[in-house]
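Only one protein chain is missing from this complex, and each of the others stays in its spot.
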Amino acid sequence: MYQGKLAQLIQHPSHVGELENPSAMAEVTNPVCDDRLRLSIRVEDGIITEARFKVYGCAPTIATGSMAAELIRGKSLEDALRITREEIDRAVGGLPHTKIHCATLAVDAIWAVIDDYRRRNPV
Amino acid sequence: MYQGKLAQLIQHPSHVGELENPSAMAEVTNPVCDDRLRLSIRVEDGIITEARFKVYGCAPTIATGSMAAELIRGKSLEDALRITREEIDRAVGGLPHTKIHCATLAVDAIWAVIDDYRRRNPV
Amino acid sequence: MKRIYLDNSATTAVDPEVLEAMWPYFSEEFGNASSVHTVGQKARAAVEAARARVAELIGAQPGEIVFTSGGTESDNLAIKGVAEALSDQGRHIITSAIEHPAVLRTCRALEKRGFRVTFLPVSGGGLVEVTDLEAALREDTILVSIMMANNEIGTRQPIEEIGRLIRDVRQARGSPYPYVHTDAVQAVGKVRVDVNELGVDLLSLSAHKIHGPKGVGALYVRSGVLLAPQMHGGHHERDRRAGTENVPGIVGFGRAAELARTHLAERQRHMQQLRDHLEEGIARRIPDVLFNGDRERRVPHISNCSFRYIEGEALMIRLDLRGIAVSTGSACASGSVEPSHVLTALGRDRELARGSIRFSLCKDTTASDIDTVLDVLVEEVAALRALSPLAQPSETRV
Partner (left out) sequence: MKRIYLDNSATTAVDPEVLEAMWPYFSEEFGNASSVHTVGQKARAAVEAARARVAELIGAQPGEIVFTSGGTESDNLAIKGVAEALSDQGRHIITSAIEHPAVLRTCRALEKRGFRVTFLPVSGGGLVEVTDLEAALREDTILVSIMMANNEIGTRQPIEEIGRLIRDVRQARGSPYPYVHTDAVQAVGKVRVDVNELGVDLLSLSAHKIHGPKGVGALYVRSGVLLAPQMHGGHHERDRRAGTENVPGIVGFGRAAELARTHLAERQRHMQQLRDHLEEGIARRIPDVLFNGDRERRVPHISNCSFRYIEGEALMIRLDLRGIAVSTGSACASGSVEPSHVLTALGRDRELARGSIRFSLCKDTTASDIDTVLDVLVEEVAALRALSPLAQPSETRV
């Protein structure tokens, strides 16, 4: 089922865990299948310097969660918000078509954690 | 399906044909499946000296027809009438159980041809 | 004794190449195609590759192929599946008098459930008249099921014409019904079969008639056609047919379909030449023979004829004892003979129906097989006629 890069990411995700005293943190749930993705970030000067994720859900969510953390690192909040589902899908090496929702969940988590950051740091 | 003696008799029946000027002749039909067996005999001094058969019907009827002709030859009419379905079944080497009616038809033919003889030669 | 097998309409030998393709899926790649793990996914990939091949053989899309346990199940699924799905639209079905029992008895079973079935008669040559079909159409006709090629006499029904007629009827009515189903079990792999050229909505296939394994078949279901599943259980075959997929069987079917498609033209020519050679020999060398079924509009591998004065089963058995396998329209069991419903529908009398023999060829039949069969047949027919009380002495030539 899972091969190449996607398998690699499922088995050996990076950025696993939770930041201590993060700048922001959010957990999103796929309402249909109950998959959960938690993202915590550290933001310095408008740039995401660190990100960690936790996940409960089907296997590809591990890959998309890991990739979400990887992709937002070093990006401005604005640039992070531009990351698309398709970009994550490509970056993990292509999801099976029944698992596209795993990429959606990752994008949702990015939006949610940035939302949280902005709530905590109103302009 | 057919092996050994039965196969032999189906392929190489004896007493095939019709006697010229027979002492008696009869044709019987199985009312269900339309098989037909014709038997002609020559009787001398109450003894069946010759018999010939013709048959239209499923393969084992060839064997039972041939065997009927064989078994009655040299017998008195009374002895011929004592031949049973089981005897013919055994003599042809054992019929498949769906084909027992072929032995019945042979016994019917023996009875019918002796009937015919007795009609022609009333006591 | 060298055996010659001319009963390929009953079943065919699995092609060695087909068996080779199936082989790994029994004990090595034995996974359940519904399992998500690697072992299962290899099975799934093999099933889907086979589906694509079966689809290609008949000009369909892979998603339109539903694998079943054989031609019988395909026919049952098509007819009951449509009947159940469309029972609110109507309860009338049209079929022919010479269908395979898998269609006929399924229709009879539906009659008990309140459906009405018209069994169209056929011509003396075994062909359905499209005008008869047209006349039989009713407002509430939901399904027309006419076989593409008859299994006893090989005649080809005018399915393209039927497809066109029904398309026009639907257009005139502004309705997607009636559907057209064809049992193409005896046509597939023998002649070109293309679901779009035929204009059918459902089409039945069976693997073991095209050198694939027994116990596997398929039903083509045109995209969008409503069909109620008849086997309930897991979500196999996109909820159209439950039951763990017979992976090696399906793989074998796929390979057989691929071979059938690649070699269609040459096989067709080969079988037809030998079949014609057989028929010429019979006509020339044996008197009092009647060929059954239209001689032109038929598949290339079947020849059916009636030998007067003799009984088909006896001839079949005597041929078998000499190493030649054929079949007969007359099967006598427990003292009762059911004469073939096909030959009866053609108007053959009981004697001729009983005296019928079907020779059915395949790609592996050789010219020397046919020559041997002719020689043996001449002898056996003569011997049985010499035995027959129906033949006049003058008619029996040995």
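Note that the chains take the letters A, B and C in the order they are written out, and that residue 1 is the start of every chain.
Note that in this section contacts are C-beta pairs under 8 Å (C-beta built on N, C-alpha and C of every residue); 3 or more make two chains touch, one makes a residue touch a chain.
Keep in mind that what you see is a predicted model, and the values were worked out from it rather than measured.
All shown chains touched by the missing chain in the whole complex, by label: A, B, C.
When the missing chain is restored to the complex, the residue among C:120, C:133, C:162 or C:316 that touches it is C:316. Looking at chain B, the residues touching the absent chain are 1.
Within chain A, the residues in touch with the undisplayed chain are 1-2, 7, 10-11, 13, 16-17, 27, 30, 32-38, 54-59, 61-62, 98-101. Listed for chain C, the residues touching the missing chain in the whole complex are 3, 5, 7, 10-16, 19, 26-28, 30-32, 34-40, 69-73, 75-76, 100-102, 105-106, 108-109, 206, 208, 213-216, 230-234, 242-249, 313, 316-317, 319-320, 325-328, 331.
In the analysis below, only the chains that are shown with their structure count from here on.
If you sketch which chains touch which, the chains link end to end in a single open path, with no loop closing it.
Farthest chain from chain A (centres taken as the mean of C-alpha atoms): B.
A separation of 41 Å divides the Cα centre of chain B from that of chain C.
Once the centre of each chain is set as its mean CA position, chain A and chain B turn out to be 93 Å apart. Across the assembly, chain B contributes no residue that touches 2 or more other chains.
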